[in-house]
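Of the protein chains in this complex, one is absent; all others appear in place.
By written order: A, B, C, D and E. Residues from 1 in each chain.
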Amino acid sequence: MSTVSPSVDPERDPRVKAVFDDIRATRQTEFINNMWRYLAAVDPALLASTWAEVKRVMATPGALDPLTREMIYITASIVNGCSYCVHSHTAAARAKGMTPEQYAELLSIVSLAGKTNLLATGLQVPVDAVFDRG
Amino acid sequence: MSTVSPSVDPERDPRVKAVFDDIRATRQTEFINNMWRYLAAVDPALLASTWAEVKRVMATPGALDPLTREMIYITASIVNGCSYCVHSHTAAARAKGMTPEQYAELLSIVSLAGKTNLLATGLQVPVDAVFDRG
Amino acid sequence: MSTVSPSVDPERDPRVKAVFDDIRATRQTEFINNMWRYLAAVDPALLASTWAEVKRVMATPGALDPLTREMIYITASIVNGCSYCVHSHTAAARAKGMTPEQYAELLSIVSLAGKTNLLATGLQVPVDAVFDRG
Amino acid sequence: MSTVSPSVDPERDPRVKAVFDDIRATRQTEFINNMWRYLAAVDPALLASTWAEVKRVMATPGALDPLTREMIYITASIVNGCSYCVHSHTAAARAKGMTPEQYAELLSIVSLAGKTNLLATGLQVPVDAVFDRG
Amino acid sequence: MSTVSPSVDPERDPRVKAVFDDIRATRQTEFINNMWRYLAAVDPALLASTWAEVKRVMATPGALDPLTREMIYITASIVNGCSYCVHSHTAAARAKGMTPEQYAELLSIVSLAGKTNLLATGLQVPVDAVFDRG
Partner (left out) sequence: MSTVSPSVDPERDPRVKAVFDDIRATRQTEFINNMWRYLAAVDPALLASTWAEVKRVMATPGALDPLTREMIYITASIVNGCSYCVHSHTAAARAKGMTPEQYAELLSIVSLAGKTNLLATGLQVPVDAVFDRG
């Protein structure tokens, strides 16, 4: 169930085709997952800007390796409770080499954070002065 | 402001002293941050079990390096909106070597996830069948 | 799947019938959506007070037009991650005239907020003094 | 308290100066609020891309008027629990003409959504088939 | 810091005075906490309807005792990350007899839920058929 109907032939719109072509080229696969198909159905401009940002943030070489980036993305998606994103980024992390051991550790850390975050919020623990930077 | 009053001399309780001693030994510092002082004020048993889990999950050698673990912890803390935890784990990540470039990338990923998580939830995008494992 | 079983004939209870009749009259439709059927199964009093508040807040003429109200409702529902509410209020907004362009802009704003909210929380940006009212 | 130290003279970096100049020109004010000062301290590129998106989404004429956009932004910020963003966007909405009556209605709707969102989630109400679009 | 300015003399408005009088009578105290003072500054009607609901839900004799109700309220407030509400309802629970042992157990349960909730969401565990009621 969704709030919009994806088009059967979204690539008839050249703006959509350009984005889908870039997704295929960047990811080296023919598969276009639903996120992009549904965004295309809402607004080709939103599709284009969202994909451009995902590509820039996730695929530009930088200070963090691709797998670490995906694990950060999974973490945010879990805590935000986004079912779709948990699925898609867990799959992406595995495609980038996440091992079962790494996944188990990630889940251990995320769930521990869920625990201590609520303890700190429940107690309203004051931030230590040494942590302040500005 | 907090919901509990930390003791001026929490280590008079030997259960608290044992945990604080272990924190100091594990972290190689005399500094005990407020999280542990306030947990001590609530319940020494909860203090002990929480610290034991933090130590096990964060300090046991495994499949993820210490900095990656802290970056996952920061991510969860940001999305959970835990001010204390954002401060303490950002400080911890820096102590473990997080560079300004890594921090900037982490923030770029977390905030991008905040964006796409809401798009997927707003559209109620159906999970692609290929993502399903079980 | 749900945590309660809706009755096959909920309107045998006159308190439920009174609410359902008022929903039909207010909305000019025979359709009673599941939210009300499931609330009826839990507690007719909770059903009545919830509907009374929805009717008062959403249908009383005031400073905001009906469509703006629904778009605020959709926004809250997306951020709260309430799948049912995202569906029902997106449908309601369309029934009140939300265009595809307005929906695309709403999603652009909500998702941008998801991004900047996490940046501000991640950085723990101090509130500017000029924003303070009290 | 923050996790980064803003520079005393951030505009010595020409990338920061360009963004700040554009903020001043767009908003017709000399005031640069903390969000931008702290982002500048993290990463001028993140500052630039974030501002560009905020300007595009919030200031490009389109299907929603500027005040409605701000009210959607406030709503998302409240539900996300972002204190900084609640302050800054409530101030922005007032600058764009939000009346006390409109603000009171916005709060009534957001808080009602907070209530019904939790009822639907608590009951796990199944989505009505008529709401499905795709 | 707040987004509204409370009045110095809110009870000059008879609608506010009526609510404040009822709060004092119901709670047997002269103290009116900030929540009501700030709501009064926004909208006396919203103040009145909110107080009426709080009084009805929290103070009407029923199936749950007053302390259990407050502990449920604290729990929701912690998970929602509402600092004000965590403080006010923890104080209220103590006024209704919550012991340090009960508070420690409450925090242990809430934080454990924070942990297992994220594990279930991270794994996207399918709901067992036996849990379904409707």
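FYI, a residue touches a chain if its C-beta (ideal position, glycine included) is under 8 Å from a C-beta of that chain, and two chains touch if they have at least 3 such contacts.
Given the structure is predicted, the values throughout are model-derived calculations rather than measurements.
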Checklist entry - Looking at the whole complex, which visible chains does the left-out chain touch? => result A, B, C, D, E
Next on the checklist: Given that one chain is not shown, which residue among A:Asn34, A:Thr75 or A:Thr90 touches it?
Outcome noted: A:Thr90
Item to check | Interface with the unshown chain - residue positions in subunit A | outcome: 81, 86-87, 90-91, 100, 103-104, 107-108, 111, 118, 126
Item to check | Interface with the undisplayed chain - residues on subunit E | outcome: 1-4, 31, 33-35, 38-39, 42, 46, 50, 53-54, 57-58, 62-64, 68-69, 71-73, 75-85, 87-88, 90-91, 99, 101-102, 104-106, 108-110, 112-128, 130-132
Item to check | Residues in subunit C touching the chain absent from view | outcome: 1, 3, 42-43, 45-46, 50, 76, 80-82, 134
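Keep in mind that, in the parts below, only the chains that are shown with their structure count from here on.
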Checklist entry - Looking at the contacts, which chains touch subunit B and subunit E alike? => result A, C, D
Next on the checklist: Let me spell it out: compute each chain's centre from its C-alpha atoms, then which one is farthest from subunit A's centre?
Outcome noted: E
Checklist outcome for this item: Higher number of C-beta pairs in contact (A-E or B-D) found for A-E
Next on the checklist: What rotation angle takes the CA atoms of subunit A onto those of subunit D? Round to the nearest 5 degrees.
Outcome noted: 180
Item to check | Distance from subunit E to subunit C - Cα centre to Cα centre, in angstrom | outcome: 21
Checklist entry - In angstrom, rounded to a whole number, how far apart do the mean CA points of subunit A and subunit C lie? => result 27
Item to check | Two or more partner chains touched - positions in subunit E | outcome: 1, 3, 81, 86-87, 107, 111, 118, 134
Checklist entry - If each chain is a dot and touching chains are joined, what shape do you get: line, ring, star, complete or other? => result complete
